[in-house]
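Please read through the structure below; I'll follow up with questions.
In this view, the complex is presented without one of its protein chains, the others remaining in place.
Per-chain numbering from 1; labels A and B assigned in written order.
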Amino acid sequence: MDVLLASLVDGLLIGFVYGLAAMGLTLIFGVMDVVNLSHGALIALGMFGVYLLFTGLGLNPYLGLLIVLVLGIILGMILYAIAIHPLLDGPHLSTLLSTFAVSMIIIGVGTMLFTSTPRNIDINLGSMVLGPVRLQGTRVVAALVAILVATGLYIFMYRTHVGKSIRAVANNRDAAELVGIPSVRILAFSFGLGTMLAMVSGGLIATLFPFSILSGGTYELKSFVICVLGGLGNPTGALLGGLILGLIEGLIPVFMPVGWTPVIEFTLFVLIILIRPSGILGAR
Amino acid sequence: MMRYVRDPALWLTTLVVLVAGVWPLITRSATTREDMFLILMFVTLASSLNIVLGYTGYVNFGHIVFFGLGGYIGFYLIAEKGWHVIPAALAASLGVVLFAAILGGIILRLRGAYFALATIGVNEAVRSFIVNWDAVGGAVGMEMNFSRYQDYGGPMNALWFAYILLLIVTLASVLLSYFVRTSKFGLGLLAIREDEDAALVLGIPAPKAKTIAFALSAIFPAIVGTLFFFKNGNIEPGDAFRLHMSVEGIVMIMLGGYGTVMGPVVGAATYERLRGFLLTSPLFKNLQLAFAGVLLLLIIIFVPSGVVGWLRNRFPKVRRILA
Partner (left out) sequence: MSVILEVDHVTKRFGGLVAVNNVSFQLYEGEILGLIGPNGAGKTTLFNCINGVYTPEEGRILFKGQDITGLPPYKVVRMGIARTHQVVRPLNELSVLENVVVGACYGRENLSLEEGRRTAEEVLEFVGLADKRNVLAGKLNVAEKKRLEMARALAARPYLLLLDEVLAGLNPTEVARMLHVVRKIREEGVTILMIEHLMHAVMNLSDRIIVLDYGSKIAEGTPKEVANNPKVIEAYLGDPDLALSLVEERT
């Protein structure tokens, strides 16, 4: 029983971080109908951002995250200008491929610079005991940071002018343009936000597990599963989807060999797309 | 029938594949054969993917599932059951086509990004399932006993035999692509690509047509899978279901020309040669992936119709010979 509980709580904590990553993917899809296949590479970039700041400058990983956050927004806006904007009105395939091209570039350069040997960020925040459960400090902090960023994003989207503009553009780009919202700048900024979320979650994951420049792929696939769970284009759904995925990952190893986790995850993923393409929340 | 015999596009396409494919048989060079094996393999994969992607307009990231599953079925029959490679490849193809028909019937209801995502999911689900399935070796995969090659007159002859079979399969897949493209059925697929709802109203039984296209696209990748792993002598999930290979197939189609018969042939050959060059050049060796990425990005932005598409648009006269 205690094993189950510990496993569940652990899964839940990771779930917040997964959810944050997926929010980046789903935000971009919701605003501009683009499935960002460079998502995984950006997550890996976030991992290395925090890692390099930590090993190179000795910067605390959580402070490093702040820098990664800002860099993420800037990088995302540049990527938008190069790889998204010229193709926005083309067929779906163009942006799928252009974002995949970006991913190839990032991973290609990354492999040359960092090779593909695993790295890890060596921090230990001890552990805390909560009833029958012992929690690792880094996981608790990662979950808290994820919640903080997600809440910040929520407030930003609903309380600020720019945030409201983003939602307006997501809803109907032409109408938004008509009421004077500069849709191109909003789209660029949204891509920046999505990139930032990917990189920050990557930075958080780097404090928990060993990683390499190739690790992003796994988390990109998890993000897809989460987005579909929560409904593509729905950031709140993504957070919830992250928690569900975290729970599933915490639960499965208790009942069957851990290798079966991806089988169940991806089967669930395909089934949900087929049965409820709007996600289990059902809202669009 | 006469219109096919007189079509220069058909002859040009066949000739290109045949001349390139026979080259290693003339030189008897094993290196050339190995290079050509990869090129022909990708020509087949890209040409068959083009039926779904280029003609029907559905972005399939899971095309490699057909290759992987076919490889597993064929390899299992050869290595564990002692079958000859030809019946094993045919059985693999049959099994995978059946799988594709059922899967297609289910997931082709989805459109756009949803379909694309579902195909990623299918690839990962199948791969992770195979990883956990001990009967086919799980994560380690299977190895073939070296003595199996004796049936073909030793390992050297077996490799040449596999190559000749692949050449036949490549020709067949390019011909299939041609006949679909120039048929009434193919015209229906193009209509679906342009506007599926309008196509339905024009009388095209889209659900059935899409499923048939999906199943057709599975025939040859399954055979190629069997041949490839037969040649390698081992098979493992990571090699069989590499998502990256599906995307490379898409890149080849884009490079050569989306929706044309010649496009995937040109695209696959160019991409493979280019990669071979980058991998051996000291300057690009470590950057080959990034270089390919930059190339892809430039193509999508500046020549979205690919080499063949660009030629067809730029010089309408070549349309007669470049299908």
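Everything below uses one rule, namely that a contact is a pair of C-beta atoms (placed from the backbone, for glycine too) under 8 Å apart; a residue touches a chain by one contact, two chains touch by 3 or more.
For clarity, every value in this text was computed on a predicted model and none was experimentally measured.
Contacts of the undisplayed chain with the visible chains, over the whole complex, involve B. Of B:V5, B:I26, B:A135 or B:V201, it is B:V201 that touches the chain left out of the display. Contacts to the hidden chain, counted on subunit B, fall at residues 183-184, 187-188, 190-191, 193-195, 197-206, 259.
By our rule, only the chains that are shown with their structure count from here on.
If you average the Cα atoms of subunit A and of subunit B, the two centres end up 32 Å apart. Partner subunit B is touched in their complex by these residues of subunit A: 29, 33, 35, 82-83, 86-87, 90-94, 96-98, 100-109, 111-112, 217, 221, 224-225, 228, 232, 257, 259-260, 262-263, 266-267, 269-270, 273-274, 277.
On the subunit B side of its complex with subunit A, the touching residues are 53, 57, 59, 106-107, 109-110, 112-114, 116-118, 120-122, 124-125, 128-129, 131-132, 139, 243, 247, 250-251, 254, 258, 286-294, 296-297, 300-301, 304.
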